[in-house]
Structures are given as C-alpha cells and as structure tokens.
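A single structure is presented below for examination.
A single protein chain has been omitted; all remaining protein chains appear in their positions.
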C-alpha cells in the first residue's frame, strides 16, 4: 500500500528528495523484450529540470542505473530495479524539525501522518523528483505496449488561460504522436508556445506560479480491454494519474461537458469502417462500460500551480502554535506542466500494461 | 479483478439485470458494530426507481436479504453477503444474440470482451441495477464511518445547464448533511428543483436524456488519512467513483479551475482555529500530497446522459455486418443524476473505510 | 482479507453454519466456457455428509443456486455467485454467549478476535460446512483446467496408522484419476478400505475421532507455470490448502524425507522422452524454483482428528473465569478425511487456475 501500483506489472517507487537515492522496482515484466535504452533516457530527459525558464535551474544528473532484470538490454523476466543516486546530498546529521508547513504542499499532512518522522528535506518522498523513476518505469512499459501497436502521447492542452488545440478524438496520426513524444514543450499547435511562455514568465516575475492541463491519448488499443466496474479503464487510469503530484482532476472524452449534453448529442453512433466497427464521434473517450471500444482513449487532467512560490504566505508555526508568515527560498519551477507531460504518459503506460 | 474493490474491506459485487439475483459480499468488516437496517433501507430507497418522472417507472422490490455476517443486526466479523432476488425474471431458454449494439452502452465493448458469452439482457452485469448492492455495501460502510464522526453527503450540483449552489468548502453543517442524506432529489438550494425537473421533463418529451454533475463532501475526517502516490485519497476515491456506470469525470477541490489559477490564489493558507490547524480556503478539496488535511474532502463528478433514448440512432448490425438504425423501446430514466447521488455517497464510503 | 483467495480468479466465500445461507462469489472467470453442472453436483455430493458411518448423519441438501455469471450453463464472464440456503435454521432471537470453548476448535480464538460478536452456532464461519461452496468453486475451476488438459486427483493416503499406496510420481494414469474423482472413499488400493473403516469405527465407538493424510496430484500441467519466490507453486497451493479447516501440514514431492537424503539421491535427473524433457524420478513433486517442470505436481497434507469428540474434556469457563469440563453433544464425523478429499482437490484447482 502506498507507493506501489499494479497487479500484473507491479511498480514499487522509492526515494526521498534529499536521500541517498531514488528508484523503482518493476515486477512482472515479460521476458525477452529488447529495450531501447536511448529511448528511455530521452523520456527521462523530457522530464528533467533545467532545460529552460519554465523549469527550475537545479541540475540533476538523472542517469538511472539498472541493477537487475535486464541482460544485454533485454528483459530477463526477473524484477527490474533502477536506481538514480542523489549525488549532491550533504552528509552529516540533520535536524528533521518541521516548523512552518508550506501552503499547498504535503508538509503538514505528511507531518501528521508520520508523526513528524518523515524526511522533510525537499519534500522527502512527496517531492516531484520522485517522478523520475516513474518516467523510467513508464518508458519500459511503453516499449512493451508499442510491440502491440499501442502508442501514448500527451501535450500541454493549456497553461493558465492559453489553450492548445485538442486531439481530433477519432483520428490521431502517428506523425503527431512521434512529434509530441520527442518534444520537451509538447504542443499540437506550436503557435501558442509563445503565449504560454509569456504566462509562465509573467508568473515567475511576480514570484508566483501557474497551473495548466494536459491531454493524453492512447492510440492503437483494441476493443475489449478493461474490466467492468472497479477495474474499468477510467478508474485504472485515474488511480495511476492521481499518483502524480499536483494532479487534481481528470475527465475522459468530453468529461464535464457531457453533463450539459443531451443523450442524442453525447451517444457516439457506431458504423463500419471497412470491416471494423468505429464510432463517428468519440465523446466517451474510447471507453464504454469501463471497456475500450477500439477508438483512441482520451483524457484530460488538471495540474495545480506549483505550490512553491517565493511570495510571502500565511501559515502556522507548529512549534510555537501560532499564526505566522513564510517565504520560500530557492528556485522552483513557476510551471511544472511541460515537465509533467512525460510523467502523465508514463503513468498511463503503466496503467495500460496492467489492463492487458 | 473487476467487480471487486478494496484491500481492507473488500466489496465483491455480483449479478446481472435479468439474472436470478444481484448482491454483494463484504469481507473484512469489523465485528460488533450494530447496524441500523432502517437506515440502510432508506439509502436503498433513495436509489430505487419509480419515485417520480425523472426515473424509470419500472418497479423493483429491492429488499436485500442478508445471508451471513450479521447476527441480531450486529456485524459478526465474518463476510457479509446480501442478496436481492430478481423476482420478475422470465424463465425459459433465451437467445443471447447481440445484433445491434446500443450507442453509448457497453453492449459492443462487452460483446468483444466476452466473445458474445455475456448476458446481454437489460445490460447484464453492466446494468445500473448493479448499483443497488453497492448502495447496500456503502450504507454499511457509512455507519462504520459515522462511529468515527465521519459523514458523507452529496447533492445534484447540476442537471444540464441548471446548477445548484455548491458546498461552502470550509464549513459544512451537520444539518445540511442530514437534509441531503434523506432526500431523493438532493439539493442545497431547493429553489432550483423546479428548473431541473423542467430540463428533465423536456428531455423526456423529446425522447431524449440529460446529464448532470454531483458534488460530494466528506466531513469530520481527520488529518493524516491516505497514502502518498498511488493510494492517495484522490486516486482511491476516483477508482471507486469510476466504478459507477455513466461517470466520466472527477475533480477535487477547485479541480479544473486550478489550471487557470496562480499559485498565490490556489494555495490554501494555514491558520489556527483554537488549537486546530485549518486552512482559510479549501481549493485543494481537503487533500494535500494524497493525504487529508482535516478540512472537508470535496469532489465533483460528471454523469453522462443516460444512453438509453428512444430516438432513432445509427448503429451497426453485427450479424449482417452493415450499418443500420436502432430504436430502443421500453421506459428509461431520462436523467439518472438524482438516483446516482446515494450511489456516489456509497462508493465514497467504501473508499474511505479502505483508507482508515 | 480473510475469506478471499486469488488474484486472477478471485474466490470470496461467505456464510455461517447456522446462518441464512452459505456461498461463494467467483470473479474473473473466463467467458464462454460451458459448465457440466452434473459434474459440479457430483463433486459436491462427494463432500456432503451422511453417506456412511465415517460421516455425520446430519442431512444437508446442498443444492447450490447460481444467482449470476452463468447463462444456459455457460460462463458469462461476470462474477458467478452460488448460494446454498440453510433451510433448517431456527428463527428467533439467539443468545450468542460463548461460555466454554471446545478444545481443538476455533471457539476461543474467534471469540478473542471478534470480541465475542462472531456467530458461534455450529462454529459459525469456521464450520466445515463452509467447504461446500469451496467445492463448488473448485469444480468450476477444475472444468476450466480440464480444457487445458490439466487434471487433479486426490486420495486418502492414510487414516490413523493405515496407509494407502502412494501415487507413482512419474506416471499417473487418467484411469486412476477418473476412478478417484468419482469415489466418495477415494483410494488407490481399495483393499485397505476395510482396515481404514475399522480404525474410524473404533474411534467412533470410543467417542473419539481420528486424523489422516491426503495425497493430491495435478497431471497434464505444462512446464513453466508458477513464479519465483513468493508466488511459487508450493506457496500458492499451500496458502489455498491451509484455507481448509483441520489442515496442519503440507509437503511437496518427498517432502520431509528430503531432509534425510543426500543431493545425489534427491536430485531428479533430466532425460528426453522423445522430444520431451522429463525427470527419471520426481522427488521434487514436479516443482523446481517454484515453477512446474512438466512432471505431475504432487503433495501430501495432514488432517488433524476432528476436534468434536463426545468424551469429557478439560476447558475453561470464560464467564466464571475458572477451569471446567465440557461434553460435546450431537453427532460429528469421527473422521473427516474421506470428505476432505474433494475439498483438497477443489482448493488445488482454485490455486492452479490462479497460476495460469
């Protein structure tokens, strides 16, 4: 329970921001699959910080070391463990005393849950840094899915008020998928990049941060995947996606818009495309009764603004038991949405392999 | 996998719309808890159809029979099984041949998944009728939570374009909870009921249907509940909620709105209320880092319009392998939102007991 | 947790000896498999009491009613629930007061665990009667395995000091399997039946009971089934087998004898049988490294004597908090080994389908 996901392919994530290392164990992988490690490293680079002004300038050398489960770049079938060592950890004893929880962070809730024993340095196990091994695991899962013709692509559907075009829900080209998969600022319509960067830069100048949304699509997935009720595709994906820090909402297909539609508008009519059953529209996001219908699986998710802002904020002093103010120092991403795109793809890949 | 939920208190739901019976097994219940069966039946009555024009006129006598796990209305600690027999099932052999899948339904996806062996009568295991045992299970879980001071209340936050007031996210009175818990058309602001009923009636007259949203709150929950990452409160609730037919979206706190906010707006400042740490606002829906912060847990979910509409719709004939049209006969709910309210409360209760 | 078994095909058993009914929900079954219900009922009849003097004369009409998951005797893929109603339950309020726990029974441990709220009538959920739905579930699983050529057969390998022949570990004929599968006093060498019955009758005359062992074999199972470490075949079968009341030991292949052997004796040499790899001996019981090697999987398990004996026994009075004596009235099986044979086959079938 907690940092573990999956029944068929189990992901067990570990590590704390300022500990000795972070990593993941993946148990249940198929044997004999050749892994393209360059592709894995590319996905991890998309998530890594320090690339441009939207991201924190902190430098991480996130080269994962594979300890087990792989021989000559091929999966052995045994559990795969990959570790990223934290090289810049300062040694010496450390006062683990939480005084003033940062608003919007897990400082306070983790303090209560763990009775103050949790590692609070840099957010500890709740740090966004923990998503590095998730991207590693997702990249492995994605390569397994690609052998089945299944691809996953996500893009920044909005930052603040600036919106990208959305996917054409009934037709998503492999060209678009490839473009998004290799981009570190993934957009369908690249003409909005400038405006998005302005929003982020403006937040940064104001010592503030800004949120956004990410839209993700799974293409090439056959009809009949998923289980009824509690292991429906929506629930399985949602559980994985909410495992990503800062995610607060998810909608499949037309999502919340469906609530204002009539059945005659929302129902997706079936028709034959050759001998294949398709739907004319894809308001349901490729999922009916929790099971895929063969159309792209599409969902959109909301990323809250990075809680770390350097403006003065109100909080409490837990030692003195009084109200106080806090200013968070250090440099933080004014917008994590671009870096969260490969993370959303990764957890989606992890979710989908568990449905196969 | 599939119709089973939970690690601590396991819910295993069974049954098909036109089979011999539907029901649920609940394993892992605490022993010695006295159950108020009248309250359970009240919750089931809120879900039952036939109460008014928003709902199908079909009559169900959904009296659950408890086969095990309860003695003198007290939980024994052994698995509790409750069965609702389907009394009006016609006997005789039955041709289980799916020809034309209904748009928006699971007919097609279940047909593919089960190779045509699934029971298609009335939607089979995918029928909304399956939510009756879920409400039963949720009512038991809710009574366990109430002993800990935790209450759950949901309301119709919108039907089509008509909106109810939303919860005050920092303060939800027990009086309001009690009012909602006993209502079959649960609203915070009852003055919108008329307009909502008009929208539904209008859809019904047009042989159409309409969707809506449900907002749900958990009050009295202590800080420190939930796990980091994949067993965070959002993910655990989402997995349960997406187990309910027709749910396509969920957002916690301000949800999608957060994506257009700045960090300085979205962060909820901490402050002392006496010796208790609270937040001034509750944009995070009572959850930080996947863990409760002691404020009400609040989420909103979207219900798609009932796919069963009696208008002519385009579909395919799977036997003749050609495009065709379908007209669905029989009476169906033009809007399932009111009846879905106690179902959302029920799965939330099931999710929360599994987090305790 | 508790009365649930399995990850792929989940068995959830419910019911108490004197409650309204007992039964099982089986989730994860494949769709489209035609079930031979006569064969299911035959297996249940093998377990049912009242057939001869080794068994209790109490009459049970253990006809399971299938509520869901089956249509025209074919699995639909939805959860299958089967219920056996307890017809002779007396109504009326019941004093659930445990005074003197019966030695060797779960009376005391269940009392402590459930704080006295458990149903103590007839052993409640701990009653051997609960094995009836297990045999039902096992019979379904067994029919699924038979489609893959896998068969399961068990026999009474001993009652008290009287021993049956053991399986030839490298060659088990289908004829023998069929004979054992249809027998209610399953023996390889039927000439020992008389002596075994004498031992049982002697115990019965002395108001005593007697234990025994059951040997079980799985034939036709391919090499490569099972997982390393904690989901090895031994562990998975052991967990299922220890779910059966009164089982206190299990050994695979030569089991405890291996501890007195040398490696040169215990290692099973490989050789080709045509183009198939086999082993000359089968001391490992068909399992190496937790994974099947293609030889029959063989294990032996110990059944303790029925704790219900009508001799006077020492116990405590939990109300008066003093030592006392107890005499158990009613008729009980002086030996449950013959009836336990189909139960062991059933849990083995349930374990094996979860490994496939």
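Residue numbering begins at 1 within each chain, and the chains themselves are lettered A, B and C in the order written.
What we mean here is this: a residue touches a chain if its C-beta (ideal position, glycine included) is under 8 Å from a C-beta of that chain, and two chains touch if they have at least 3 such contacts.
Just so it is clear, the model here is predicted, and its values are computed rather than measured.
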Chains still shown that are in contact with the chain withheld from the display: A, B, C
Residue in contact with the excluded chain [from C:4, C:68 or C:348]: C:4
Absent-chain contact - pick from A:19, A:255 or A:334: A:19
Which of A:77, A:224 or A:269 contacts the chain that the document leaves out: A:77
Residue, one of C:34, C:171 or C:248, that touches the chain absent here: C:248
Candidate in contact with the missing chain, chosen from C:68, C:86 or C:158: C:158
Chain C, residues in touch with the chain not shown (by the definition above): 1-5, 7, 11, 13, 101, 103-106, 108-110, 112-113, 125-126, 130, 158, 160-161, 203, 206, 208-213, 223-232, 234-236, 238-243, 245, 247-256, 258-272, 275, 277, 279-280, 284-285, 287-294, 302-309, 311, 313-316, 318, 321-323
Touching residues (missing chain, whole complex) on chain B: 7, 78, 228
Touch residues of chain A, complete complex, unshown partner: 1-4, 7-8, 10, 12-16, 19-23, 25, 27-28, 31-32, 65-69, 71-72, 74-81, 83, 85, 93-94, 96, 113-119, 124-125
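Here is the rule we go by: only the chains that are shown with their structure count from here on.
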Centroid comparison with chain B (C-alpha atoms), farthest chain: C
Equivalent interface positions on chain A and chain B, same or different at half: same
Euclidean distance of C-alpha centroids - chain B vs chain C, Å: 39
Where chain A and chain B are represented by their mean Cα positions, the distance between them in whole Å: 27
Multi-chain contact residues (two or more partners), chain A: 7, 228
